[in-house]
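Missing here: one protein chain of the complex. Every other protein chain is in place.
== chain A ==
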Amino acid sequence: MESSILESIGQEIIGVMSPVSLCMLLVVLLVYSLSDSNPFSSSSAPIRTAANLVYLENPSDTTAQKLEGALLNALVFVILIAIVTFVLVLLYYYNFTNFLKNYMRFSAFFVLGGFVVLGVRYNGWFYLLSIIQHFSIPIDSITCFLLLFNYTIVGVLSMFSGGMPIVLRQGYMVSLGIIVATWFTKLPEWTTWVLLVALALYDLVAVLAPGGPLKLLVELASSRDEELPALVYEARPTVSRNEGNPRSTLGFLVAGVSDSGSVEMQAVSNNNVRRDGAENRRSPEYTAIQVRNLENVEGERNRDEGERSPLVGHSRERYSSDSNSSEYSTVIHNRESETSVDEEMSPLVDLLGMDNEREHERRDSVVASRGIKLGLGDFVFYSVLVGRAAMYDLMTVYACYLAIISGLGCTLILLSVCHRALPALPISITLGVIFYFLTRLLMEPFVVGMATNLMMF
């Protein structure tokens, strides 16, 4: 029995949605378990951070005051972000790539390890402490420190060097998102909402407007054919697909053929994988030759390996160490499926002759080795929205979750239409905010009134 297309369509979308959902779920659980019955998180003294430099919200202020203050806060924060992004773009433009990488290692180290950067009370350490306190886990400080230290080091290594399993990298991206998002939920309510809207607007401008910093960054990176110097979640295929070929569903639902985008969604192309494949396809010992070929190409590839994606790094490492061949066979598998894709696709590509067959193969495998990328910022702010909703009620959480996920889906579909890097925040945040207030103002009295009378439909 051939597998139906239901199994292959939408794999990429789910690949992006599931980590986002996981991140949101964990943030909601954290917010929920820590918000009540914990003396630390009641935030008796409001903290001053980059996000509320101008105005400290006070529950007794009037609405106009709160709104004005929140607007000012958001404005200052967005301006700060814009300045930082421009500095990053400038650094990247003048090829300070190593500096950027080290800077990001450093900051990831501090966020994960949770030292002084954000103020000891409101970072990873703080959460760890309050979780330990909340569930009264018996653990001594030395063990705790050692565990945290190891966790941090592995995290930093996995995020910025090749040769680590991509699952580890993805896991650390999600945990980084969780830590930052939980920190952001400490902001006062009005500031959070205005800030989210302002960031969505900023995202829209920065990615789409000509001269927007993220647009510049993306174009630079793609013209240099390099990885983006940013914290980006890659939904790269990790398992071999046997029949449900990745390329076609991508082409159908989300033909993510955009070049790149740092804080945004993008489709990654992994050009250097294909070069060797083009020579000897359709030969009987396809796999065997493939293996040898990889070995030959090894030398040329080594040069830029450090900056390259983990997937490529894998194939090299596994091959040389020869300890764990499963990952390696994944690569081979992928290629085989590409071949079968080619044969299956023939009606679509109107009978290519032998001459342009190679070109076709090239194009196809480029598309096949793409994944969708989602910036860490999107993770963070989605989770901030849901976390903020969790402070009101569970109902708003579900509504916001659905709204954000559907916004993400819309963005992914737009990605297939536009073929370029797109901002992931605007649609989702807009929908999320609208649904939050609709749920809170309209739906909750309705549902509670019905349900407490045991009337349902």
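We adopt the following convention: a residue touches a chain if its C-beta (ideal position, glycine included) is under 8 Å from a C-beta of that chain, and two chains touch if they have at least 3 such contacts; residues count from 1.
FYI, contacts and distances are computed from a predicted model.
Looking at the choices "Small ribosomal subunit protein bS18m", "Gamma-secretase subunit APH1-like", "Proteasome component C5" or "GPI alpha-1,4-mannosyltransferase I, catalytic subunit", the name in the UniProt record of the chain not drawn here is "Gamma-secretase subunit APH1-like". Contact residues of chain A toward the unshown chain are 1-11, 13-14, 245, 248, 252, 344-345, 347-348, 393-395, 398-399, 402-403, 405-406, 409, 435, 438-439, 442-443, 445-457.
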